[in-house]
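Of the protein chains in this complex, one is absent; all others appear in place.
Chains here go by letter, A, B and C, matching the order in which they are written, and residues are numbered from 1 within each.
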Amino acid sequence: MSGDRTAIGIDVGGTKIAGGVVDVRGRILVEYQVESPATDSEAIEDSIAELVGRLRAEHDAATVGVGAAGYVDQHRATVMFAPNIAWRDVDLKAELEERIDLPVVVENDANAAAWGEFAFGAGKDIDDLLLLTIGTGVGGGIVKDGELYRGAFGVAAEVGHLRVVPGGRICGCGNRGCLEAYGSGSALVKIAKEEIAEGSLLARNLVDLAGGDPDAVTGPLITGAAEDGDLFAREQLANLGRWIGEAIASLTAVLDPAMTVIGGGVSRAGDLLLEPIRQAFGQQLTGRGHRPVQEITLARLGNRAGMIGAADLSRR
Amino acid sequence: MSGDRTAIGIDVGGTKIAGGVVDVRGRILVEYQVESPATDSEAIEDSIAELVGRLRAEHDAATVGVGAAGYVDQHRATVMFAPNIAWRDVDLKAELEERIDLPVVVENDANAAAWGEFAFGAGKDIDDLLLLTIGTGVGGGIVKDGELYRGAFGVAAEVGHLRVVPGGRICGCGNRGCLEAYGSGSALVKIAKEEIAEGSLLARNLVDLAGGDPDAVTGPLITGAAEDGDLFAREQLANLGRWIGEAIASLTAVLDPAMTVIGGGVSRAGDLLLEPIRQAFGQQLTGRGHRPVQEITLARLGNRAGMIGAADLSRR
Amino acid sequence: MSGDRTAIGIDVGGTKIAGGVVDVRGRILVEYQVESPATDSEAIEDSIAELVGRLRAEHDAATVGVGAAGYVDQHRATVMFAPNIAWRDVDLKAELEERIDLPVVVENDANAAAWGEFAFGAGKDIDDLLLLTIGTGVGGGIVKDGELYRGAFGVAAEVGHLRVVPGGRICGCGNRGCLEAYGSGSALVKIAKEEIAEGSLLARNLVDLAGGDPDAVTGPLITGAAEDGDLFAREQLANLGRWIGEAIASLTAVLDPAMTVIGGGVSRAGDLLLEPIRQAFGQQLTGRGHRPVQEITLARLGNRAGMIGAADLSRR
Partner (left out) sequence: MSGDRTAIGIDVGGTKIAGGVVDVRGRILVEYQVESPATDSEAIEDSIAELVGRLRAEHDAATVGVGAAGYVDQHRATVMFAPNIAWRDVDLKAELEERIDLPVVVENDANAAAWGEFAFGAGKDIDDLLLLTIGTGVGGGIVKDGELYRGAFGVAAEVGHLRVVPGGRICGCGNRGCLEAYGSGSALVKIAKEEIAEGSLLARNLVDLAGGDPDAVTGPLITGAAEDGDLFAREQLANLGRWIGEAIASLTAVLDPAMTVIGGGVSRAGDLLLEPIRQAFGQQLTGRGHRPVQEITLARLGNRAGMIGAADLSRR
């Protein structure tokens, strides 16, 4: 196959930038990763351009898709706001096309991941899909009738900011009670630490695993402990899963997707997370018993969903 | 204008069935209304057929659109479940086409109203719209890129069943804490009666207006009293509006519409409802200050939005 | 002593009207009581006039003081609002002076009781006093430097409507979280019934005393049971007392009275109520240890404080 439909996908994170050349079947032909100079807007753009250059030296490509956390406008060009990068109303498409002589499209990272899973992953046989990425935050992407649902202003699918508890836990967005404050990897660690600080007897084993230092508790430590049978860690994951499952019930009332896909770092917990999600969803869906019910499943592309999705979206 | 694009719209309610002949500009050329024999599935179908007959006697039409509360499948044919009518998995399209020699499409009533407002009402200049109907319940409809958003199984936009309070007030759907349990006309009356039963001093005037009988308090009575300056009635509407506005903030995080339109019987309260909705929305929208903000406005077609929308959808 | 300083005091309640001739030392020379036709404003005024006539037939008097629950204006004439009587902006002074050829003054009932206790009861040796009446509701009266504190509009000292819990229990005034919703006789019964309904084991004896019928639990039953050693009843009184004591701490921060007097029907529980009040007050007063501390004591005039106070106020 010639390179004229092969595309580059870039995933811009808070600490690193990953890029790969992706073919029309969603396969990664070559990939690289560089550090992300997050506080310097121009430096990130230069890094992206350099990364594209390295990739093209290995394999030709016709377009570039860039996925980044933040609000991207409906023209897939301007980053209005990015929580972890110094972009404020930056026309990233223009900035990058100045540095790269290829057409560039910009997309929200969770949207890109949703598209990746839709085109090549868990959702490749259906037309409608909701993706939830459970990582540091809770992101989302919606595919409807085979098209990415971007919203009127490009900022749809921010499912982490559905309010699930009035006056509840504070969220990074400044509001209280967002799903992200209960159902993200950060919330997982924060709530576990609070229970440890309260002296929960159940948490003893986890603290031992953290070398006796509650501050050393991390998301992967909790997930690993849960896989090894630690009761406290399993309950923490189950509680998180309950919030996610109940939120999916609310989201299903509104969106009625054919499938919900669970991705992001915390989804590596697999069934320890998925089963509580499914159970809570089944108990909470409005009209249950009187309506067809979607499937809830794990993502298949791992942390490359964003890169693959961004590349594919740049072809469209 | 010939009748080949003129359509009949039918709005099936719990107590009456309204029908009208609607032209391509959304104008009603003739309309009638009959009682609804709600508990008898066949009788309703006969009534609809009879009503269509009466309308066609006045004005020809090419198609029939029927809007009804309930879950309608994605083929716009089968009513899977209707809360107020005896339909359970009824192929209403086939049943009606047997009685009427015109093509019939069936649609959820709030979806039909959303389409009506989109095509001919508050949203006629935009491409994306969210409608909330605040009546007995809280219904919803979504238009995206000029198409009705039906969901994978046809049951999207049930915004009244977004959970807003975990373990909260019981909802007609059997769950706890749904928006409908806080933001509907029924909730308005129920909560007002609870406060009256608690002996609220503030409610005295409203009880007087109800002839001294708290059981005689109705939604229109509350709305009317609020318009006349009654403090208690205004606060009840403002509280309802706050729930709706905060829910619109959550819905906007997910759907990012260009406009939200407020319809249904309670919306007749006008600014007494709209202002608290706007204020709560403005205080609660995630990312406020970093994103474009939609308009929230009142519906324009009143209680004919469903009839007009159903007729127009039958042409598509 | 001649009758020219002797006065009549009238206490208008929701179910009865009590009246007495009171001398300058606060002694009741003669007293009568009649039913209160609460829903008929004119009928109450006629009843008061008739009661005054009967009293004057026994003993001459120079003035009449009328105490009633409600908002009385600063001119001691107009009842702006009464919760249990059909008075709305009634110039009661004028209405009564038409019927009685004596000067009349009108006063809020708790204000009158505060004055009675100040002039002849628990506070007769001090200049500043706060009265809390714990009956059906929680009322209050303030005496400052030997003068009744009426407020700029006549409606001061409504201590029952201090908010003690944001979003808390609903109050008869229509707000949530008022002291009255936690610290009144009505709250005592309501909360006890709720705990009975929850199946509290502790409440068994009290339910037995109520003949097995939770609906037959009353304030006097609880108080009587507490005096007989019933643990549940004592705890209910102690909880009520804690709310009252903590509220007195708040009120003392604002008012700094020389003494707080506890009256009203629930105060008949005596030390079972007073001790929890004192304890909570002592634990909660801001600046404790760095300031002089007032005395908290029981009222001395029982349910005649209002009548005696109203009579005495009419002389001033």
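Just so it is clear, a contact is a pair of C-beta atoms (placed from the backbone, for glycine too) under 8 Å apart; a residue touches a chain by one contact, two chains touch by 3 or more.
Values in this document were obtained by computation on a predicted structure and should not be read as measured data.
Asker: Using the touch definition given at the top, which of the shown chains does the missing chain touch?
Answerer: Taking every chain of the complex into account, the missing one touches A, B, C.
Asker: Which candidate, C:42, C:256 or C:271, sits in contact with the chain we can't see?
Answerer: C:256
Asker: With respect to the chain omitted from the figure, which of A:83, A:103 or A:270 is a touching residue?
Answerer: A:83
Asker: If I consider the whole complex, including the chain that's not displayed, which of B:59, B:99, B:193 or B:290 touches that chain?
Answerer: From the options B:59, B:99, B:193 or B:290, the contact with the absent chain belongs to B:290.
Asker: Considering the whole complex, not just the chains shown, which residues of chain B touch the missing one?
Answerer: 201-202, 205, 231-232, 235, 283, 287-290
Asker: Contact with the hidden chain only, please: which chain A residues?
Answerer: Contacting residues on chain A, toward the hidden partner: 83, 170-174.
Asker: When the complex is taken as a whole, what residues of chain C touch the one chain not shown?
Answerer: 71, 80-81, 126-128, 140, 142, 144-145, 147, 149-159, 161-166, 171, 173-175, 178, 246, 249-251, 253-259, 284, 286-287, 290-292, 294
By our rule, only the chains that are shown with their structure count from here on.
Asker: Answer with line, ring, star, complete or other to describe the graph linking chains that touch.
Answerer: line
Asker: What whole-Å value do you get for the distance between chain A and chain B if each is reduced to the mean of its CA atoms?
Answerer: 34
Asker: Using Cα averages as centroids, what's the distance between chain A and chain C in whole Å?
Answerer: 62
Asker: Where the centres are mean C-alpha positions, what is the separation of chain B from chain C, in Å?
Answerer: Chain B and chain C have C-alpha centres separated by 51 Å.
Asker: Please set out, as single numbers or ranges, the residues of chain B touching at least two other chains.
Answerer: none
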